[in-house]
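Excluded from the complex is one protein chain; the other protein chains are retained at their positions.
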Amino acid sequence: MTLRIGFLGYRFMGRAHANALARLPMFFPDTPETERRILIGRDEAALDDAADRLGFTETATGWRDAIDDVDVFYNLAPNFLHAEPAIEALDAGVHVLCEKPLADSLDDAERMATAARESDATAAVAFNYRFLPAVARAKRLVEAGKLGEIRAFRGRYLQDWLVDPTAPWSWRLDADLAGSGALGDLGAHTLDLARYFVGDVTRVSGHTRTFVDERPDPEGDGTQSVTVDDATTAQLAFENGATGTVEVSRVAPGRKNDHRIELDGTEGALRWSLERPNELLVRWPDSRGFERELVTEADDPYADHWWPPGHVLGWEHAVVHENYEFLRAIAADDPYDPDFEAGLAVQRLLDAVQRAAADGGWVEP
Amino acid sequence: MTLRIGFLGYRFMGRAHANALARLPMFFPDTPETERRILIGRDEAALDDAADRLGFTETATGWRDAIDDVDVFYNLAPNFLHAEPAIEALDAGVHVLCEKPLADSLDDAERMATAARESDATAAVAFNYRFLPAVARAKRLVEAGKLGEIRAFRGRYLQDWLVDPTAPWSWRLDADLAGSGALGDLGAHTLDLARYFVGDVTRVSGHTRTFVDERPDPEGDGTQSVTVDDATTAQLAFENGATGTVEVSRVAPGRKNDHRIELDGTEGALRWSLERPNELLVRWPDSRGFERELVTEADDPYADHWWPPGHVLGWEHAVVHENYEFLRAIAADDPYDPDFEAGLAVQRLLDAVQRAAADGGWVEP
Amino acid sequence: MTLRIGFLGYRFMGRAHANALARLPMFFPDTPETERRILIGRDEAALDDAADRLGFTETATGWRDAIDDVDVFYNLAPNFLHAEPAIEALDAGVHVLCEKPLADSLDDAERMATAARESDATAAVAFNYRFLPAVARAKRLVEAGKLGEIRAFRGRYLQDWLVDPTAPWSWRLDADLAGSGALGDLGAHTLDLARYFVGDVTRVSGHTRTFVDERPDPEGDGTQSVTVDDATTAQLAFENGATGTVEVSRVAPGRKNDHRIELDGTEGALRWSLERPNELLVRWPDSRGFERELVTEADDPYADHWWPPGHVLGWEHAVVHENYEFLRAIAADDPYDPDFEAGLAVQRLLDAVQRAAADGGWVEP
Partner (left out) sequence: MTLRIGFLGYRFMGRAHANALARLPMFFPDTPETERRILIGRDEAALDDAADRLGFTETATGWRDAIDDVDVFYNLAPNFLHAEPAIEALDAGVHVLCEKPLADSLDDAERMATAARESDATAAVAFNYRFLPAVARAKRLVEAGKLGEIRAFRGRYLQDWLVDPTAPWSWRLDADLAGSGALGDLGAHTLDLARYFVGDVTRVSGHTRTFVDERPDPEGDGTQSVTVDDATTAQLAFENGATGTVEVSRVAPGRKNDHRIELDGTEGALRWSLERPNELLVRWPDSRGFERELVTEADDPYADHWWPPGHVLGWEHAVVHENYEFLRAIAADDPYDPDFEAGLAVQRLLDAVQRAAADGGWVEP
């Protein structure tokens, strides 16, 4: 059986997932076969170009009809377009991988999760960083108890592409289209890893700031309003008693893609940063400082599919591994994690941080 | 004129300040002359030993009488002993340097600040990290506008000496004696640097945790209760609009003395850590990443008093420089910063974080 | 025109180049089209498997006949099999990309270079690290004079897979089959970068050591002799007056793939390591320390073909870029660098280091 695949969206994420699908046969030969069938978008000329480049055999300008012709639907569209197509696909029994955050609002996320529960299809949310070897190894170490009980989570995700006040407006800067700014765009990843490593969050506080209120209209002479956060900080209280801090920013000079996760436990500690994705810093029990591990050994997650030890992987490999797990789960009819429940749980946290920031107190997600 | 100096306390901080006084004549010859006159403590045998070693000519077991015999009084006692001796000294016209945090409660801190305002004597609080060359250079860069306007402050101070649940109880673990735990002990430094670099804080949120509730009594077979925080996180809102995050912990495995400060501005950014105190990471305007500077050049703060470039200083030099500035201010009758107002401002923040943690909302300091 | 491609070899390097060819259409659409036509090897069963996985349409157990059926021949075989197939291919007008080192002896390398000179076909040697964005950017900076005149080159390439004395014997450990050990395997890369960045070398000294003389036979109960170096150090004198040091080792605990290049100039300096391939450390003129650059900006070499800034590449991308440049040179009939002359120049240096190590003096390459 060959899985027929449709993508809604063909920019950054479209390229990332198309690349992933194209690489699986060579490096993960036990992945089910796939066919890049339909690429969906609005601009026909751009769409044809992209389909050609990304290896799709057909294009479509409406997602509704296209859904009927595929087995798997990748929703890579802007956040405000996540809910309807994903729900319709799931209702039609089509498997869905949806980019993060799951939705632009908690309401939509709940509707999506309901649809997923009621469907036999697999519903995945693209928290791809779980699938980097270093992050997956970190999870193994935590589950093996190497850190003892987790007492503190520190997560932050800093970028600098909005430092320049003349950087143009885009849908990512509009609350109606994106839901939130740095919080949903970057913080969704960080909050997912918080839950992945430490567990449920019982309450959050939040602090949100927009430093540049309007930005040049990319298609005109004027400006458009920025209605989302440039930067957000939050505190988390976990059910297990651990503390958490999260900070996200798109106005942090010198940080290109600095997604850092730190865990403190009763026995040990971990540190990881996306700018050095192959490295894991481990403070083992009964030792002093952190050991720098290059997570490229044959017995590290996914590593034996690629190159000999020391030959590092890049950002995109997270997406390859994610696709591998997703497609394998579909073929085996296995549960997939992170699913829409995970996406919804993160959406609750995003929503809670926004409410907390608005109200000034701690709130429950 | 030789300044006669008295110390209340002769342990870690007593040694650090005695060392500082002993080193000033050789490296800062324009410091006023000092005489280590009276060392004050309770245990006479230990006191004699310490006085001999630290170069004091006399000892005393009561601070009240001793104050009359000195020109400068260093209050290096546990927090609950900060207020009375400091106030009496100031009332008597004796200059005071008080260890941090200023007091074990906001009430005491206010009384101390009042005493300082009403006294002609100099009243200093020992936020010594301001006087490390890298921190002082960071201040210069911020004031010169190299970072533009500050948008984000990140401060954290992590240690690991309480990870071991059998580490013994001490006064630092008792709310009545210390005021707070990691928050006051470590966070006082971090909050002072927050104010030093960014300015006034308008509101804070807080989250406080105690993971080990009782610890072995160091002088008996039983245990004593831990009534202070092992770890605290906080969010800050600054008057200038910047966000701030603070995290302190004494249960962070692998962190020996990891005091980190990060600043993001509209033009540049800075990073610094106490575990590498001579290094400043600067993201200059219009550049990409951070430049690692070794702050040992002849024109760096304090550096020309010591060794040629590249010959790094240690932790203790912060205390030497602090004493230099303090004594010079006394001799010149100049204002000294950080004074008791700075100490009080930090105490308001410590108090606010505790209130916020208890009440669950943001509070004003 | 579609270039028909044949590979001799299907292990690590076979997979790396097949991956590169498979990825070019999506990310470098101006690359000439290619067809993975014939995969050549000895073990038919393994060959069929590999051909299937790597996307080849045919297999062959002899390279001679296969050469006639392809336009481009990739020689990915062990070193002792580099010369004959490459020469025959070039004689037949078939383009050749040969893995490094160019040959197992200087004689063979010279014969290969002669064949390349006399052929109209393109002859490339696989010094792939030139094509990592950070290395290519380093070259730009050097050529733009940012470092001034180069005075010192430091290169080292350390791995640890032979630390374990029970690691099995392979052809890489036999002087007749490999030519040399760590020197040719790792040092070929380092010496190529020495020449790439600094220029011709006029004399070398060398020091070679084998610490483990025999290793388990992978196909039997006994052992086989190790007749190549485990580790080698060398000094270089460059024509421009710069000094150079090179160290290579396969017995360096904790170094997985630590290829480091450092350049000191009259105005600035550079550092780079393969374990963090996306980072370039630059000491700019009139600055203090090194700035850490993430070489993922849109105007960095190759970067705009991939992902947004901060989304790092991996080891394998060096091979993708190498294939892109190689195939583009073929299609445009442009010269390709590094060609067999570059391979020969490095072979002269490898040979000179071995002679110097044997004779105990400096020798000319």
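Residue numbering begins at 1 within each chain, and the chains themselves are lettered A, B and C in the order written.
Keep in mind that, in the parts below, a contact is a pair of C-beta atoms (placed from the backbone, for glycine too) under 8 Å apart; a residue touches a chain by one contact, two chains touch by 3 or more.
Note that the structure is a prediction, hence the values are computed from the model and not measured.
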Shown chains touched by the chain that is not drawn here: A, B, C
Identified contact with the non-displayed chain, of B:Gly55, B:Gly148 or B:Gly241: B:Gly55
Hidden-chain contact residue, picked from the options C:Thr114, C:Ser170, C:Thr227 or C:Thr243: C:Thr243
Selected residue (touches chain absent from view) among A:Glu291, A:Asp304 or A:Glu364: A:Glu291
Touching the absent chain when the full complex is considered, from C:Arg111, C:Arg151, C:Arg328 or C:Arg355: C:Arg151
Residues of chain B (touch criterion as defined above) contacting the omitted chain: 12, 15-16, 18-19, 22-23, 25-27, 29, 53-55, 159, 161, 255-258, 274-278, 294, 296, 306-317
Residue ranges of chain C at the interface with the undisplayed chain: 151-152, 154, 156, 163, 203, 205, 207, 209, 211, 231, 233-235, 237, 241, 243-245, 247, 249, 251-256, 264-269, 283, 287-290, 360-362
Residues in chain A touching the chain absent from view: 287-294, 297
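In this text, only the chains that are shown with their structure count from here on.
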Chain centre separation in whole Å, for chain B relative to chain A (CA means): 41
Multi-chain contact sites of chain B, meaning residues that touch two or more partners: 287-290
